[in-house]
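Input: one structure, supplied below.
Here we show just some of the chains, and they stay where they sit in the whole.
Chain IDs A and B follow the sequence of writing; residue 1 opens each chain.
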Amino acid sequence: MNDFKDRADELIVAGKTLYAQGMVPATSGNFSARLNDGTLAITVSGRHKGQLSGDDIMRIDVQGKPIDPQRPSAETGLHTQIYARYPDVGCVLHPHPRSATVVSRRWGDFIRLSDYELLKVFPGIISHATSMYVPIFDNDQDIGRLAKQVGAYMGENSPLFGYIIRSHGLYTWGKTVADALRYVEAFDYLFSCELQLKEA
Amino acid sequence: MNDFKDRADELIVAGKTLYAQGMVPATSGNFSARLNDGTLAITVSGRHKGQLSGDDIMRIDVQGKPIDPQRPSAETGLHTQIYARYPDVGCVLHPHPRSATVVSRRWGDFIRLSDYELLKVFPGIISHATSMYVPIFDNDQDIGRLAKQVGAYMGENSPLFGYIIRSHGLYTWGKTVADALRYVEAFDYLFSCELQLKEA
């Protein structure tokens, strides 16, 4: 169980960090991490992400079935999908940066990020002279149906570092909680640059 | 009196939170909470909302008449109106987020918020596929007259989660102080998205 406690503590800190940056307003967003035994730690549904405590993180199995008595995030299916597809992934973060929400209402099916040095933050990218396509999926309250759309895209596009759900938020993932947090910061920075370039 | 102390402490924390986010500049804004005996706790007129102490919160009755010797907020009538109409409401927050002020000078009688996942923060909203209309009332130093306008609108539009006073600020309310704070965050996020969409 020390493994659970360690990951939970990291998710709690991630929540405080992202809340301070305005990226999980109200009780929005949800976070998870993979545990050593293959099960997952995930935020309980509806909790304030800037004030998480140990009671706000619970365990689920790889299918998303609760191991602990609480109710996991309604978007659990989008988390388990990522762990199932990418064996290396140890953390999934889903914040609601305003930059992602506004981008998703201005762009169509994707936003292209080109020529930014910060792209090198993502694994395997060794030069700014590249383009990353971040897909934008229409929001859907039927998480199973939304997961199918995402899964189809994942099957055909690799590597993938994150995606946006329209008028909703960002999903990104990494080997560790620290890695995933870095990708959140990078995406928010890059989306904000793109928005500012549209305005200027 | 423990009830008063608890609610006052929550309003003090709410003030620090909103001040840190720039939502109650100078000494603007006012907050209140309903007490167990049906009376109200409300901020004393003219105090700095980021530096509230117990002395800056006083009790009034449901008509807005002071129970304690201080002078309550000049906008007390807008608070008592909300408690009278909505028996479930336990807290009213009136901050001055810049987003609300700017929105109110760009939009007409209302702003429509559509298709945002964050709308689900409000009670009873279970899908992003909806529109919320937030009314904008012209500012009026005659609070009684302004309350009449608001009351007429309330009578015809339900549910209502908040409103804007033009060039002035936001009113929102909830069962608890924590709930009302969440709605402030959500409105500020959504208004800011709408403004950024106009700019981009």
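In this text, a contact is a pair of C-beta atoms (placed from the backbone, for glycine too) under 8 Å apart; a residue touches a chain by one contact, two chains touch by 3 or more.
What you see is a predicted model, and the numbers here were worked out from it, not measured in a lab.
*Asks:* Since all chains share one sequence and 2 are shown, how many copies form the whole assembly?
*Replies:* Oligomeric count for the entire complex in this file: 4 copies.
Operating definition for what follows: only the chains that are shown with their structure count from here on.
*Asks:* Just send me the rotation angle from a CA overlay of chain A on chain B, rounded to the nearest 5 degrees.
*Replies:* So the angle, rounded to a multiple of 5, is 90 degrees.
*Asks:* Starting from the mean Cα coordinates of chain A and chain B, work out the distance between those two points in Å.
*Replies:* 32
*Asks:* Which residues of chain B touch chain A in the complex?
*Replies:* 115-118, 121, 126-129, 178, 182-183, 185-186, 188-189, 192-193, 196-197, 199-200
*Asks:* Give every residue of chain A touching chain B within the complex, in rising order.
*Replies:* It is residues 22, 25-28, 48, 96, 98, 101-102, 105-106, 139, 141, 165-169, 195, 198-199 of chain A that touch chain B.
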